[in-house]
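Taking it in order: structure first as structure tokens, then the write-up.
Only one protein chain is missing from this complex, and each of the others stays in its spot.
Labels run A and B following the written order; every chain starts at residue 1.
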Amino acid sequence: MARFVLEDSRSEEAGKSALVKILSVWAVVSIIGMALVWFVLGPHLAPGTMTDQAQGAQFDIKFVSTLVVPVLLFVWFFFGYSIMKWRVRPGEDGTLPAANLSGNSKAQGAWYVITTTLVLGLAAFGTYFLIAPAGAGGGEGASPIWTPGTTKLLQVQVIAQQWRFTYRWPQFGGMETTGIELPVNTEIEFNVTSLDVIHDFWAYQLGVKADANPDYNNVAYTKTLATGRFTVRCDELCGIWHGAMYNYGTVVSQQQFEQWATNMEQQNASVTKLLPKYSLTYTPSYSGAGGGYYNTSVDPNANL
Amino acid sequence: MKGVRLSKGARAGALLFGFAALIGLLIFGVAGYLRTSPPTVSVGASSSGSVNLVMQTDGAVGVGPHPSWVGYFVQDASGAWHQTTLIQLPQNTDVHVTLYEYDSGGNLRNSVWSQVAGTTGGVAYINGAAESVVNPNTNTGNGIAHTFNVPALGINVPMYGVSGSAKNFCNTGPCNTSQAHNTITFTFHTGGAGTYRWQCFVPCGLGYLEGNGGPMQSLGYMAGFLKVV
Partner (left out) sequence: MAIDFSQETKSGSSGASAHKSSIFQPSIITGMVGGGLGFLFGHWAGNAIAGGYQQVVGSGSNDAAIVLGYLFAVVGWFAGLGALNYPLKKMLGFEPENVEHTSDPGWGKYFRYTTDHKVVGVQYLFGMLVYFFTAGLLALAIRTELLSPVHHIWGPDTYLEIVGEHGTMMMMMMTSVVLGPFGNYVIPLMIGSKKVAFPRLEAASFWFTPISYFILLSALWQGGFQSGWTSYAPLSVQQGVGQDGYIFGFGLQGLSMICAGTNIVVTIINYRAPGMTWGRLNVMGWSMVSLGFTMILSVPVLIDGLYVLALDRTAQTSLLYGPHGGSSFLWENLFWFFGHPEVYLLAIPGFGMVAEIVPVFARKPVFGYKTAAAGMIGLAILSFFVWQHHLFQSGMNPDMRPLFMLTTELISIPTGFIYLVGMGTLWRARIRLTVPMLFMLGVYFNFLFGGVTGVYVSDVPINVTVHGSFFVMAHFHYTIMGGVIFAFFGAIYYYTPLVTGFQLSEKLGKIHFWSMIIAFNSTFLPLFAVGLLGQPRRVFEYAARLQTLNDWVSISSYVLGLSLTFFVVTWMWQIVVTRKKSVRDPWSSRSLEWHVDSYPPPAYNFETIPVVVAGPYEYADPDALPMADIVVANAGRDVARENVR
């Protein structure tokens, strides 16, 4: 066989000019794409702006989505260009050697540095936006460390049970309601717990999500900024009616809220008397049946 | 085995047969699986523009794959009892419910469900007496057996249990009114068309952790739909 010679189209020069083309088109398209995502799509992104935490989440999603644009485009352009330019055309011998290129320390080095910087930057970004808006609306467990800087909190206990949420209001006589209303411009502290299996309290528009664990209090904060309706859905599989475990709430003006709460307190007075004392968790021992799963003779909670 | 050589046609036939067998197996499996769904009982409109829904709750249904589970029976227009929780109702209609409760009671996991809600007048009649809140701790000693709870219609009706040691306690369903029972009646309005799920809030799934497994997680026992059409 005659000495093999690589075609010009696969030469180093061809590669260089290809790289320039890819990068310049990429830069232009990326800027347009990023602007579109940031300015056009951004304001419509989930989960809206009803609370401080939702606003923060929306900003984060917008930020990450904007960053994703150049990454996607870079990979697409690179693959697309390579395939278009260097694919074997009909009639060509596809088994001949191509460029003998088993690495490139510059390209590899640049790649390592860029990806590492990006990743560390994102982690720092995420950490900042986790801490700044008081835990970003996520369940912080029983002893939260990122709290709103105020003690003027409205406390709402979210009690999940198979398969409904109810809400208890320690600042309103410990009443328990099946609906939820919240005052606007108020820091809210959710104390989320469960009476049986694990559920999850997801108030989409409030930017709040916290697992409801049995025998455990999971705290999440949010600050309401606007009035409107919000959806509460259970977001942890909890059995047959998991998909139907949702209800709607409203953020209303502070006066409306006061009125609603006082009304409810009166309406519910006779049931409130029957409820156990307000507490951060409720073990079945005090609210009854254990299903007879554990042998009665060893079950400390049986027959109560 | 060695040296078996099939002709091309035979191989094609065998393969097609294989595919056909596979599809057959599939249909068989799926059909067998679906057969287990409980029936829907339809309650037609009566002359007065309202309908009557008659149900019973039994400590053990006595029929089907899980005879020992608690569950509901629903009466159809001809008076026959069906072990199901799928009920078809007309829309925008008052439904007069009569519930025969044959099961013994226990405590509510969450006492908030001792309040009667979503019924006409906010009351339910327990053996004729109107109640708006039942006290699970002090009621006649027999606790609360079940609650009929339709979240989307805001309905919650707790039902007193009967004494588990009553002489004529009904051990397997369907029960009849000569056996120990409480009669609970109430009326609710169906509203618009839709499929409304309903459940019970007494952890009555005996033998399951928290009392919420088994019948509580199976259609036909303590979980169902009101299909309002």
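Just so we're on the same page, a contact is a pair of C-beta atoms (placed from the backbone, for glycine too) under 8 Å apart; a residue touches a chain by one contact, two chains touch by 3 or more.
Small disclaimer: the values here were computed from a predicted structure and weren't measured.
Colleague: I'm checking contacts with the chain that's been left out. Which of B:58, B:103, B:131 or B:210 qualifies?
Modeller: Within the whole complex, the residue contacting the unshown chain is B:210.
Colleague: Which of these, A:61, A:153 or A:226, touches the one chain of the complex that we don't see?
Modeller: Reading the full complex, the residue touching the unseen chain is A:61.
Colleague: Extract the touching residues of chain B with respect to the undisplayed chain.
Modeller: Residues of chain B in contact with the hidden chain: 1-4, 8, 11-12, 14-15, 19, 26, 32-33, 37, 66-69, 194-195, 197, 205-210, 212-214, 217-219, 223, 225.
Colleague: Take the complete complex as the reference. Which residues in chain A touch the chain that isn't displayed?
Modeller: Residues touching the hidden chain, for chain A, are 1, 3-4, 10-12, 14-15, 45-47, 53, 56-57, 60-61, 64, 68, 71-72, 75, 78-79, 82-83, 86-88, 90-104, 107-108, 111-112, 115-116, 118-120, 122-123, 125-127, 129-130, 133, 135-146, 192, 196-198, 200, 202, 204, 207-211, 213-218, 231, 233-244, 283-285, 291-296, 299-301.
Throughout what follows, only the chains that are shown with their structure count from here on.
Colleague: Please compute the C-alpha centroid of chain A, do the same for chain B, then give the distance between them in whole Å.
Modeller: 36
Colleague: For the complex, give me every residue of chain B touching chain A.
Modeller: 106-112, 114-115, 117, 132-133, 135-137, 149, 151, 154, 197, 199, 201-213, 216-219, 223
Colleague: What does chain A use to touch chain B in their complex?
Modeller: The touching residues are 159, 161-164, 166, 176, 178, 195-197, 239-241, 244, 247, 268, 270-271, 274-276, 284, 287-293, 304.
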